[in-house]
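The other protein chains are all here in position, but one chain of the complex has been omitted.
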Amino acid sequence: MSEQLTAGVVGGSGFTGGELLRLLDGHPNFEVAQATSRSYERKTVGHVHPNLRHLDLRFTSPADLESVDVLFTATPHGVSMEHIDAFQDAADTVVDLSADFRLSEETQYDEWYDGHICPEYLEKSEYALPELNRENLPGADLIAAGGCNATATILGLKPLFDADILSGDEQVVVDVKVGSSEGGAGASKASSHAERSGIVRPYAPTGHRHEAEIEEYLGLSVSFTVHAVDMVRGAAATCHVFPDGPVSKGDMWKAFRGSYGDEPFMRTVAGGGGVYRYPEPKSVAGTNFGEVGFEIDPTNRRLVVFSAIDNMMKGSAGQAVHAANIALGLEETAGLDFTGYHPIGSP
Amino acid sequence: MSEQLTAGVVGGSGFTGGELLRLLDGHPNFEVAQATSRSYERKTVGHVHPNLRHLDLRFTSPADLESVDVLFTATPHGVSMEHIDAFQDAADTVVDLSADFRLSEETQYDEWYDGHICPEYLEKSEYALPELNRENLPGADLIAAGGCNATATILGLKPLFDADILSGDEQVVVDVKVGSSEGGAGASKASSHAERSGIVRPYAPTGHRHEAEIEEYLGLSVSFTVHAVDMVRGAAATCHVFPDGPVSKGDMWKAFRGSYGDEPFMRTVAGGGGVYRYPEPKSVAGTNFGEVGFEIDPTNRRLVVFSAIDNMMKGSAGQAVHAANIALGLEETAGLDFTGYHPIGSP
Amino acid sequence: MSEQLTAGVVGGSGFTGGELLRLLDGHPNFEVAQATSRSYERKTVGHVHPNLRHLDLRFTSPADLESVDVLFTATPHGVSMEHIDAFQDAADTVVDLSADFRLSEETQYDEWYDGHICPEYLEKSEYALPELNRENLPGADLIAAGGCNATATILGLKPLFDADILSGDEQVVVDVKVGSSEGGAGASKASSHAERSGIVRPYAPTGHRHEAEIEEYLGLSVSFTVHAVDMVRGAAATCHVFPDGPVSKGDMWKAFRGSYGDEPFMRTVAGGGGVYRYPEPKSVAGTNFGEVGFEIDPTNRRLVVFSAIDNMMKGSAGQAVHAANIALGLEETAGLDFTGYHPIGSP
Partner (left out) sequence: MSEQLTAGVVGGSGFTGGELLRLLDGHPNFEVAQATSRSYERKTVGHVHPNLRHLDLRFTSPADLESVDVLFTATPHGVSMEHIDAFQDAADTVVDLSADFRLSEETQYDEWYDGHICPEYLEKSEYALPELNRENLPGADLIAAGGCNATATILGLKPLFDADILSGDEQVVVDVKVGSSEGGAGASKASSHAERSGIVRPYAPTGHRHEAEIEEYLGLSVSFTVHAVDMVRGAAATCHVFPDGPVSKGDMWKAFRGSYGDEPFMRTVAGGGGVYRYPEPKSVAGTNFGEVGFEIDPTNRRLVVFSAIDNMMKGSAGQAVHAANIALGLEETAGLDFTGYHPIGSP
């Protein structure tokens, strides 16, 4: 018989909060004990997340935190660090989805963010991107789920490090395309339907904070640019890689099979015909799957690596549940082993 | 221990064929033994349906039909009637997703379609729209899953018949909005991305064939118009109803609760605040849920009834699996009890 | 030599304000002397409207109104009535794009809106929908441009009144589909990209205020429902009309040709093959054209009339400039005689 654990979600009315609630509701080992929201206290979760109308659950105040086995905190950056003690009092295992505990060094944090109020937790927390470091997660009490764009990039490039195609000194340009959900559930002129439909908009030309995660966990300084395009969920990273020596298609297949052959959520897609020949956010929408693939440019000795994830799932809520599964000794794929659908209008 | 049955899908490379494969793959009682496709013989199902890349299954020729417990036939209209004997030889239970066996009388069929080649099956087959007639389905050997736009309309109006608000003589205008998947997986100039994006296009101003189903199973002749709008999946029926006498909001709630209070897949959504106050295809995308709701126009003694389904699911593959579950004595919701996600770019 | 007049725009940073600026910039007879905006004072118009980056014009405060020949006021409903005296002091001809002066009777206004503070202007102002009443406009000093959804509906149904197919007592259901620009340039959760993409959302099931205009100017009480769909600009009205007697296709063509044969901006589109067989917002996007068309439903003695406009143009800014042209004795089509483009992603 499977283990039953209680779970709480702080920040349950945001987009990633909603995805956490969906995943936990369908998870064989978790029961949602509480979902907090400052803005929607006492409203049903279905009021905000119409897909969850069947749930008999109302948002409560974050001030009234209940004790649970695992607490997922999906708050804006900077909020978790203010409440980390309360979170850890409430649960033995805290999985934070913000950027507050992703980096391990205070100097790094300060360089990319605004100053940390409890830097001692930076070292104690475990960064979670299971395909990269699942061995660190069992028993962890504070887990920082990797950021969406960093996750897409790291997943694409990791096999090249595993196979010694990259060592970290090479030139790598990462051109990312993301959906509107990365901006969160708030309303702004820039994210209004009329202004945001049909765009290809440079939204972080340089200096995107996820570079810091890539640098720390992959050991690579990348040239990183993020564009907003017309989809709601999805992060697609195109990595233009300039290796030192020649790399063959066989080398690449070997690298990707070596790194991801046994990974339950990774799919390598590279050519093969048909409409869907490379990774696409559309192919993984709503799921915890990640797709990676590649092509080789003989002229320039360039490798082009493609990586596509659902930023709300593999890049956030799915990654968090995946990490919690590992931390708590559950089946890794529990609650995440479902398939997306096709066709979909827009992810 | 749950019963294990084998299932086959004829027409597995189409859109509804893909959805059948997704549902059967996740169904606790079915194992997919075969998926046929004339165009993609020997290709993997993942070649056509990128969401199903993890499936180790290749399309076979429809000429090589295997014996299975249940056969789902998702072929263009007119094909099933040609092969119905072979289908019935292959499986004790055949669930057809085309229009070939939906009507029960040959004269009706001939009026709306082109002449039936095996009209004796019209009477023998069972129309399946479980919320309307689940009592007919147990043990049925030939089931015709209801059409998408008819299903949306019937689900919206049924409570008004159940509650005697409508008797069948009233004026009802049904204005339907549908996504591009209703046109199937084929390519045409009208359905190309450049020509079809952003449209509000009258595509069946009058004479849509689903009127025949509504007339037979609801006993109502409707004024029916279908528009294509910019989504891939979804059918939203707005029913403008002119009842004989006054109808209160309480009457309507009573009617909808009476008809659907115990239905596992039906949700009544009528006001209540927030962004999602009425049925929307976006709220049920990818699932077998149907949403219905209403508003009352005091000035004109008009009721406005809204109904939204995913045409590929509740309006096709989901309905077919739901019907098969009932026909075979399985749990009604088996393989269909999952939740969609939110937000989604476009259903 | 053409006459040169000065024009001002109050509310220039909104969507219709931007369209006014575009039209006036390209107009042979107008020079933009001023554009006001409370929120963007001193910013260039290109800051808000990227299509107008070439204009050397900055927003000024609405408190500093300059004297111009014609003043276009594109403010939220309720604002114009507060400032009407200042507007009329500033210009001999005021064209208001809000609903403040569209109705002619105070009782009607109060029934649909919130109480008028200067009801004496209701009678004095001229409603402008040139195809309906251009004869009222020459020399008018206060013009109220017709509302977008009312315009679409009136344009569709007018020929039936002109040809005595309708007298005003018949049952007419109008099911409208509109884009997100109808909600204006403000930001809200409901209009955010993530929540609004891919929708078919009942947003005014009953009681839409434009019913009042239709009732006053067409003499018809309609059953009116508005849906939001995934486009930015466009209003498509489908009118389900139940005439007293039989109406032939020839009758309809005669009616539409009779009413619109000489209209410079009206196109009747009804069948004929190809992809674009009926009116579509996509076919008129960005222009002052209106498309109307029809189909006849023999079974129910129903006529289905389609009407499509760009709500920002024919339904607002274009209509206002068209009316100003007539009021001031200019060429009717001046500044409006350009063609949209095809294909377009989404209007």
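Here are a few things to note about the model shown:
Labels A, B and C are assigned to the chains in the order they are written; within every chain, residues are numbered from 1.
Keep this in mind: a residue touches a chain if its C-beta (ideal position, glycine included) is under 8 Å from a C-beta of that chain, and two chains touch if they have at least 3 such contacts.
Keep in mind the model is a prediction, meaning the values are calculated, not measured.
From the options A:Glu195, A:Glu213 or A:Asp251, the residue with contact to the chain not on display is A:Glu195. Chain A meets the missing chain through residues 171, 173, 175, 177, 189-190, 194-195, 197-202, 205-207, 221, 223, 225, 227, 229-231, 234, 236, 238, 240, 242, 275, 277-282, 293, 295-300, 302, 304, 306, 308, 343-347. The chain not displayed touches chain C at residues 15, 18-19, 22, 25-26, 43, 47-54, 179, 181, 230-233, 267, 269, 272-276, 280, 282-287, 312, 338-347.
In the full complex, the hidden chain is touched by chain B at residues 15, 179-181, 185-189, 191-194, 196-198, 230, 232, 345-346.
The criterion applied here is as follows: only the chains that are shown with their structure count from here on.
Its C-alpha atoms fitted onto chain C, chain A is found rotated by 180°, rounded in steps of 5. The most distant chain from chain B, with centres taken as the mean of CA atoms, is C.
A straight line joining the Cα centres of chain A and chain B is 35 Å long.
If you average the Cα atoms of chain A and of chain C, the two centres end up 45 Å apart. Each of residues 230-231, 275, 280, 282, 343-347 in chain B touches at least two other chains.
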